[in-house]
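First comes the structure, then the notes that go with it.
In this view, the complex is presented without one of its protein chains, the others remaining in place.
First chain written, first letter: the chains are A, B and C, and each begins at residue 1.
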Amino acid sequence: MTSQTLTYREALRASIEQALIEDDKVFLMGEDVGKYGGCYAVSKGLLDTYGAERIIDTPLCESGFVGVGIGAALGGMHPIVEIMTVNFSLLAMDQIINSAATMHHMSGGQLNVPIVIRMACGAGKQLAAQHSHSWENFYAHVPGLKVLSPATQNDARHMLGQALNDPDPVIIFEHVMLLNESGEVLDKPDADMEKALVRRQGQDISLITYGGCLHKALSAAEKLASLNINAEVIDLRCLRPLDTATILASVAKTHRAIIIDEGWMTGSIAGEISAIIMEQGFWFLDAPVKRLCTAEVPIPYPSHLEQAAIPQVETIITSAQAIMAGEQ
Amino acid sequence: MTSQTLTYREALRASIEQALIEDDKVFLMGEDVGKYGGCYAVSKGLLDTYGAERIIDTPLCESGFVGVGIGAALGGMHPIVEIMTVNFSLLAMDQIINSAATMHHMSGGQLNVPIVIRMACGAGKQLAAQHSHSWENFYAHVPGLKVLSPATQNDARHMLGQALNDPDPVIIFEHVMLLNESGEVLDKPDADMEKALVRRQGQDISLITYGGCLHKALSAAEKLASLNINAEVIDLRCLRPLDTATILASVAKTHRAIIIDEGWMTGSIAGEISAIIMEQGFWFLDAPVKRLCTAEVPIPYPSHLEQAAIPQVETIITSAQAIMAGEQ
Amino acid sequence: MNQKLHLDRHHLIRQLTQMLRIRRFEEKCAELYAQEKIRGFLHLYIGEEAIAVGVMAKLTPEDNIVATYREHGHALARGLSMNSVLAEMYGKTNGCSRGRGGSMHLFDKQHHFYGGNAIVAGGLPLAVGLAMANKQQHKQNVTACFFGEGAVAEGEFHEAMNLAALWKLPVLFICENNQYAMGTALALSESETNIAKKAQSYGMPAVQVDGMNVVDVESATVKAIEYINTNTSPYFLECQTYRFRGHSSFDGQLYRTKAEVKQWEEKGPVIRLIKWLQQNNHFDDAELQRIESDIDNEISQAIMFAEQGEWESISDLCKGVYTPANHTTSISTLQGEQ
Partner (left out) sequence: MNQKLHLDRHHLIRQLTQMLRIRRFEEKCAELYAQEKIRGFLHLYIGEEAIAVGVMAKLTPEDNIVATYREHGHALARGLSMNSVLAEMYGKTNGCSRGRGGSMHLFDKQHHFYGGNAIVAGGLPLAVGLAMANKQQHKQNVTACFFGEGAVAEGEFHEAMNLAALWKLPVLFICENNQYAMGTALALSESETNIAKKAQSYGMPAVQVDGMNVVDVESATVKAIEYINTNTSPYFLECQTYRFRGHSSFDGQLYRTKAEVKQWEEKGPVIRLIKWLQQNNHFDDAELQRIESDIDNEISQAIMFAEQGEWESISDLCKGVYTPANHTTSISTLQGEQ
């Protein structure tokens, strides 16, 4: 098992490149993925190597080119469609939800849509109220879709390949604050794409999270350890379907949980997980499950307000301490 | 206080008509609201009385005419924009979420968007996978929006007026299966639009629901009464902001709750309410809160499958019995 | 009548038969809807049959079709069995979409019939994508995309037209301009009511065709396909037509006059072709009778097939949301007998 250190961005690029090499039905399509190199430079250089037939710059028309990707998938191709950020995906939501997610079912199982849609998400770059959101929950709500949230370099490296091997539409969320982070990349995925993973063992409290908040949960766990609180950290990885078993096994052990989610709280994935624990893990609980989510405000521009809006390591620590101290 | 019996459809029409009479800044705009009389005949006849300046038939372009409504609201009008059904609202989601919901905040409080967007929702008419969904949760997730779900004729009659008096964007969901149902209409609203209401008093278990499921919860409660289970029925009415106090007061009394929601379970409003009870009502609970939602499948065409997919009175009854019997 | 095609008597009668099959089938569907055998929405194609029949006659089995919720005629003209179409409208497992889709969602992979889309203009990007897949796989096939004139106002129309023209993809766009989108007349939905002209603004050849004349439609299709194949570029047909019935199951038709409807009915594609055959081809009533009675039989067969079909078991409610693990697109496991 060889290992190397890559940035999250490099890992994503490597995963795209491998897919292009291994399967001639794969192509990458999106706004500025070619000549510009991708708005976040993920696909930089690929145009020169693979040419304009396989690295396709689209006009600005999210609904159009996502629909074209779905049609191409119906026609036997395996498109990787990049929507610059989840914020613009609202323009393509009809195609994703009313077409991609329903085709297999509406056709009585005849058709399938092997498309992978990648989009950047998340706050932290001071891009304000139209460029900073986390709407994984919109897609995680929809039967017919699968939703991935790679939080590590190794998942960034391997989840695309796993998604392309899936015959159904898969959406991959790439958090913008992870792109420059380096980490270990192995030549194998950590697990099946639909499996949640325990990223840190612990028995006192479960910190359940995904995507851009994983590293926050892990560093909170480190600090908590020095306070003699041994937190277990769960990386959901796949937001639809949810790996309920892994969540419940952890809560059965720790009897306490905090869910950390960069989405707005109301109607968040965090709420779904809390409800699942309520339904299937209620009798394990020594304390109510807590949610740490983004404040209910469109992300403001100034850094101090943006950071105040999204989950922080400090709040995770103090929340865990409060729960352990039995304060509610 | 005078009272009359109207269908839900008649109540909606009366509310639109009153708004047109009382405020010359109000107009109704949408696909086939005029000459056709509305796809569900809600606005039938209004064109003749109020003319084409105030009852505006639009071309098929959901994003365009919703955006125009938002712009008109910025310009001082009070538009009522009808999107035929929530299924097509995905095409307008960018305008609703990225423009209407953010303008007030992004402008530092200078601008506001007094628009009301009405849309039909819900299953039951065998319209299959592109015409039958309940996506109230998509909009209830978004800060800057308010979301109403009139479940009674009186709310259908008065909530539009309350929404128009609100300076911010309000979305009203009208469940298609309610349109032909008759009920009592008073000359006053039952309450503030943001308030949840106890539609039936009880002390054994809380049935928390909204929209198309309210009458199911009420008839389940009737049957449960004959089984000596006294259920309290909460009609949420407003899905954003949620009236948490009313929910918690009920659970504090009954110690048990079932949430009935026509949305798919994963990421549903039911999940949010369960999470809220977990956080703020955990110590009241004698049993885990249960959710009865729509099965995770695009609504199938055949009646038996469609009905099997959505919440039913029978399941509410058996679930309540199981909880009272202490079976989990 | 247009003479550009060498149309033998046999072919014209075949085309008449196709149109009559659709006409009689849908007339029966209206009855079955009244009997509540068919539920949901029911969008009849009556009056517009010449378009689907004219275009399909020139498509190869490998060509793709994308249609709308008003697609019974397209499905039949394409060769889906009347059995499987009617069974679908009954919601039975022997329907072409296993009963999951109903009237608005007819699908048949073997016939490259990609539905059955109930989102106005939603099918256009899909058609462009299917054409892209063919081009990338070096398959010389056309993707025929049918849609109503109401779809022209949607942003997805604009985006799909531009992408097809920009990327030179083999799409045949067929706009079925029946003058109304539900109750909205074209003049109330487009600042430019010449749809072909709008299509030309994307740098795409586009023509207006008499959609009530099956021969005109067929000859226009011949030219279109020739162009598409030699230029691997899209082509646009605006077919002028009219819907004789209401928009769907319930429609007061307050938006148009009976006189207007009558006027168009007189130009109807079926009656017109019958008259023409009678005048020019020794087409006698006996022959018409034979055709009609064959169709009657086919319809009775279809009803029996649909009646005898099974309801999906409720325990399988959530089946078919995701592709089964084995990956082979599971027609065998999920799709009904044809």
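Keep this in mind: a contact is a pair of C-beta atoms (placed from the backbone, for glycine too) under 8 Å apart; a residue touches a chain by one contact, two chains touch by 3 or more.
Because the structure is a prediction, the values reported are computed rather than measured.
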* To do: Return the single residue from B:43, B:95 or B:268 that touches the missing chain.
  => B:95
* Considering the whole complex, which of C:9, C:197, C:262 or C:275 touches the chain not shown? -> C:197
* Structure fact -> The one residue from B:71, B:124 or B:189 touching the chain left out of view is B:71
* **Touching residues (missing chain, whole complex) on chain A** => 31-32, 34-37, 39, 57-64, 87-88, 91, 125-131, 295-298, 300-305, 308-309
* Footprint left on chain C by the chain that the document does not show -> 153-159, 161-162, 165-166, 188-192, 197-198, 200-204
* Structure fact -> Residues on chain B facing the left-out chain by the touch rule are 27, 53, 58-59, 61, 63-77, 94-95, 98-99, 103-112, 143-144, 146, 167-168
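Rule of thumb we're sticking to: only the chains that are shown with their structure count from here on.
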* Asked: How far is the middle of chain A from the middle of chain C, if each middle is the mean of its Cα atoms, in Å?
  -> 40
* To do: Could you tell me the distance, in whole angstrom, between the mean C-alpha positions of chain A and chain B?
  => 30
* To do: Please compute the C-alpha centroid of chain B, do the same for chain C, then give the distance between them in whole Å.
  => 36
* **Shared-contact residues (touching 2 or more other chains) in chain A** => 63, 94, 98, 105-106, 143-144
* By residue number and range, which residues of chain C touch two or more other chains? -> 99-101, 105, 117, 119, 122, 155-156, 318, 320-321
